[in-house]
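Written below as structure tokens is the structure these notes are about.
For this view, one protein chain was removed and the others were kept in their places.
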Amino acid sequence: MAAKLKVGILGATGMVGQNYIRLLAGHPWFEVTYLGASPNSAGKKFADAVAGRWHMHTPIPPNISGLIVADASKVDEVTGKCSLVFSAVEMDKQGILDLEGKYAEKGFVVVSNNSAYRLVDDIPVIIPEINEAHLTVIPAQQQKRGWKGFIVTKPNCSIQSYMIPLYALMKAGYVIDKVILTMLQAVSGAGYPGPASIDLIDNIVPYIGGEEEKSEVEPKKIFGKVDNGKIIPDDRIKISAHCNRVPVTDGHTACCSIQFAGKIPGMDEIIDIWRNFTSSPQELKLPSAPVPALVYADEVNRPQPQKDRDAGNGMAVTVGRLRKCNVFDYRFVGLHHNTVRGAAGGSILAAELLKAKGMIK
Amino acid sequence: MAAKLKVGILGATGMVGQNYIRLLAGHPWFEVTYLGASPNSAGKKFADAVAGRWHMHTPIPPNISGLIVADASKVDEVTGKCSLVFSAVEMDKQGILDLEGKYAEKGFVVVSNNSAYRLVDDIPVIIPEINEAHLTVIPAQQQKRGWKGFIVTKPNCSIQSYMIPLYALMKAGYVIDKVILTMLQAVSGAGYPGPASIDLIDNIVPYIGGEEEKSEVEPKKIFGKVDNGKIIPDDRIKISAHCNRVPVTDGHTACCSIQFAGKIPGMDEIIDIWRNFTSSPQELKLPSAPVPALVYADEVNRPQPQKDRDAGNGMAVTVGRLRKCNVFDYRFVGLHHNTVRGAAGGSILAAELLKAKGMIK
Amino acid sequence: MAAKLKVGILGATGMVGQNYIRLLAGHPWFEVTYLGASPNSAGKKFADAVAGRWHMHTPIPPNISGLIVADASKVDEVTGKCSLVFSAVEMDKQGILDLEGKYAEKGFVVVSNNSAYRLVDDIPVIIPEINEAHLTVIPAQQQKRGWKGFIVTKPNCSIQSYMIPLYALMKAGYVIDKVILTMLQAVSGAGYPGPASIDLIDNIVPYIGGEEEKSEVEPKKIFGKVDNGKIIPDDRIKISAHCNRVPVTDGHTACCSIQFAGKIPGMDEIIDIWRNFTSSPQELKLPSAPVPALVYADEVNRPQPQKDRDAGNGMAVTVGRLRKCNVFDYRFVGLHHNTVRGAAGGSILAAELLKAKGMIK
Partner (left out) sequence: MAAKLKVGILGATGMVGQNYIRLLAGHPWFEVTYLGASPNSAGKKFADAVAGRWHMHTPIPPNISGLIVADASKVDEVTGKCSLVFSAVEMDKQGILDLEGKYAEKGFVVVSNNSAYRLVDDIPVIIPEINEAHLTVIPAQQQKRGWKGFIVTKPNCSIQSYMIPLYALMKAGYVIDKVILTMLQAVSGAGYPGPASIDLIDNIVPYIGGEEEKSEVEPKKIFGKVDNGKIIPDDRIKISAHCNRVPVTDGHTACCSIQFAGKIPGMDEIIDIWRNFTSSPQELKLPSAPVPALVYADEVNRPQPQKDRDAGNGMAVTVGRLRKCNVFDYRFVGLHHNTVRGAAGGSILAAELLKAKGMIK
């Protein structure tokens, strides 16, 4: 058996960092060998650094508890400790641009959970089932910036439950023209502590700062084309998103109305397309790839966060309630696990894709 | 001071019936003098009939506790006891058609909470701020059916939070072409017991049987015109509704995207129209009429069920988050109290309108 | 009609301060004329100072919106603006001791929501129904400290639902020996933001820092006797409290087992004692005094926070489920509204008592 690839986690003590640690426990390809965090945590054993604020429901993996947390800003000291870093640092935008850039410069592959680089035209925003082709911008990214390593990002956690179903239809040859959708988003999407409990008992909050913009803009880039070392967004698809915070721990639900341009598939055909959808992660048998990638629920009252978020170990998107729309062509409901498929799990799948394609040494 | 009008409640022991009793306590125009229910409850004092299942948060009004509940099906015995009945009976559709019809035949004014008669073309579905004009079909209704009394209904509880804001714009001269909306509906809308708690802890359910159809069809009738003793639905407006059940006790939230036909008002103009909207209930100073009818919330994260459902004693609709839509013209969020404005309170306001117009003796 | 007494609120922009403002709107005896807060808020209109963080469900009272917030630490500038201050400042213990002491020194009556002075032997911790007699230490307090004004405090918000029922039995001549109780406490007890929503969706947290100690120690002082200018705690009663945070917005529930020393009342007698309990606030007809002070619920599944917290406008304690205990003598469940009776409302009632007794000029 080949040695595992050494990976690090930047922002290891935060909520997303903890999810990386949880999801990478026992990973067949990756081994966590470096934990970076703020100077406050540096020098402590991981278990001590997160004492009283380990938020996962399973214990700290035994091989992680005793690892000494490093100061993530001391990039020079990381050399040799790992090849790839998952970045979940919590800083202002410029701080993230600088820090992740330094890692890339020094030769690390950076898979980032942050939004800072997402709208930069030579940085891919990867959903592995959709836009593997965007990885072809990496050489241009490296050359332009003088980086020995490179950066890829994963998108905002609000979009996976509609992006993968929409892409499946696009891959089958249909063109989506318009999407109006309402998100019912779980509180874990806001990190810890996130929303106050008094605001989410017997209540919903019809606003999440910045989420609607991300839910509308990032899809255009992900559906875009690479041209001359740049990713050119696809501006033909028009998306309008209402984002609500609801009293749910995990699992984002999307109520979508969609309109096609040109040919309109039949209802049974759409369900067939979804049920048979497969893409690189499934074909390359990536360890975290859900099989199937899309679950179509026949029950009239599904998907539901409580019952469907763990489909495919939290990596599958569950779709249901496909029906005619009175205004557009069709309506449906999509659901994904926001902290798995929508965050750390999505990044790990992207890293697996990079590894499978030989892009990490 | 004139004597109060005597009113009865059919289905007085159920959840909606209890809401009527709560909201009519101390009403300046109406006095509850008759309580009808199933034979099981007949003959009992009201307090005994609902022992262990009085679901309101305030006590049974003292003048109601001791009233003897009657068998609602014995219509002959009701004569002289009241002039108007609020109907909240729980029966199959045919049972309701028969029972409410008998009351109308005998000369009672029936204001019904039920859906049975709603799509019949000579029966108005009244939102008092919107379609007072539909009351002009009553003479035709009486003549055709040989009724001495008549029936009006109130619409489904899911539509008020977008109907009143939309109507305000229509009244100002704008034409609404398309509406795509997602409802986040409170559990009290399902009566008692309603959804199981295990289905609504850490969960949302993206389906409510029959609600989407009602939310799409009833508005067309309410916006319709009277022609030759019939209400002709307005088929020009196209509405698509996604209805979800969320863990909220009271208060339905609507996330709406709207497209105009023809002229498009500016954002400030829309807010002005909403803030200045007034209609018959306000002009006639009906006791339950909210002033203002529409509240526009400036805060970016409002309306919220917990904070806004009680606006105008539960009779006002709160609107917020008006903003451009990427696909249609505008988006906004509306909210109303589903068991007050959306049910018993809406019926009481309709009855007040009938009284003010001299249609009840 | 006599002019109203001018009162100020220290910490007016915080959650408790907002509750004072809400509860004092339209108060027949008191008029809010001074709002003190931190230097950050000073100089702003109140409405601006709390923009985006007004947490009450009713709007800011019109006479308060435009009041200019002052820097609460500039005590000299408050002279003449009010006679009494309700203190809800958020500072460390020494900061509160200093600030409230300065107000008392300058001649203000201070009614404090804070715990800083609660265990000091010449400072009363007042539940107006129970220990009015402790006000007799005030002259000693003033003399010893050289204060022209004085300080009284209200107890922690976790104890009212058992203290008043227990005191009613003590007043009737029974001696309580032992109490073992479990509190199910609402999230509003923690202020804003309080617990994270992710910790209170599908969860309870069996720990609230400091609450168990307060719930056990403060009762002894409140049940104590005044001796030589000091309040001597009653150490005979032994109390053990388990404090849990539960997913409830407002309303603390106490599950109590009690053992008497000596004579044991019968079950019917206890209910009679509770139902007939009355004390100074009721006898003096204080504006906020609930009548009755104690509600005994006959229904087997009451009291419940959602249904009973607003009894007596949030000032009554609701008791239910009195039954034999297998280990002690009796068990019962008590409930009170933690932000009304347990916080701002309890302080206002204490201030009313001071006014009625002529202790404020």
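As written, the chains take the letters A, B and C, and residue 1 is the first residue of each chain.
In this section, a residue touches a chain if its C-beta (ideal position, glycine included) is under 8 Å from a C-beta of that chain, and two chains touch if they have at least 3 such contacts.
Every value quoted in this text rests on a predicted model; they were computed, and no experiment measured them.
Here the missing chain is touched by one residue of C:Val179, C:Val226 or C:Ile271, and it is C:Val179. Contact with the chain that does not appear here is found for just one residue of C:Asp48, C:Glu77 or C:Asp202, C:Asp202.
Here the missing chain is touched by one residue of C:Pro124, C:Gly189, C:Pro247 or C:Gly345, and it is C:Pro247. When the whole complex is considered, the residue among B:Ser188, B:Ser215 or B:Thr253 that touches the unshown chain is B:Ser188. Listed by residue number, the positions of chain C touching the unshown chain are 178-180, 182, 184, 199, 201-207, 216, 238-240, 242, 244, 246-249, 253, 255, 257, 300-307, 320-321, 325-328, 331, 333. Hidden from this view is one chain, which touches chain A at 52, 57, 201-202, 249, 299-300, 306-307, 310.
If you put the missing chain back, the residues of chain B touching it would be 55, 187-188, 192-202, 247-249.
Methods note: only the chains that are shown with their structure count from here on.
These two copies of the sequence, chain A and chain B, are related by a rotation of 180 degrees on CA atoms, to the nearest 5.
The centroid of the Cα atoms in chain A and the matching centroid in chain C are 48 Å apart. Centre to centre, using the average C-alpha position, chain A and chain B are separated by 43 Å. Our note on geometry: chain B versus chain C, Cα centroid distance of 41 Å, whole angstroms.
Counting partner chains per residue, chain A shows two or more touched chains at residues 199, 201-202, 247-249.
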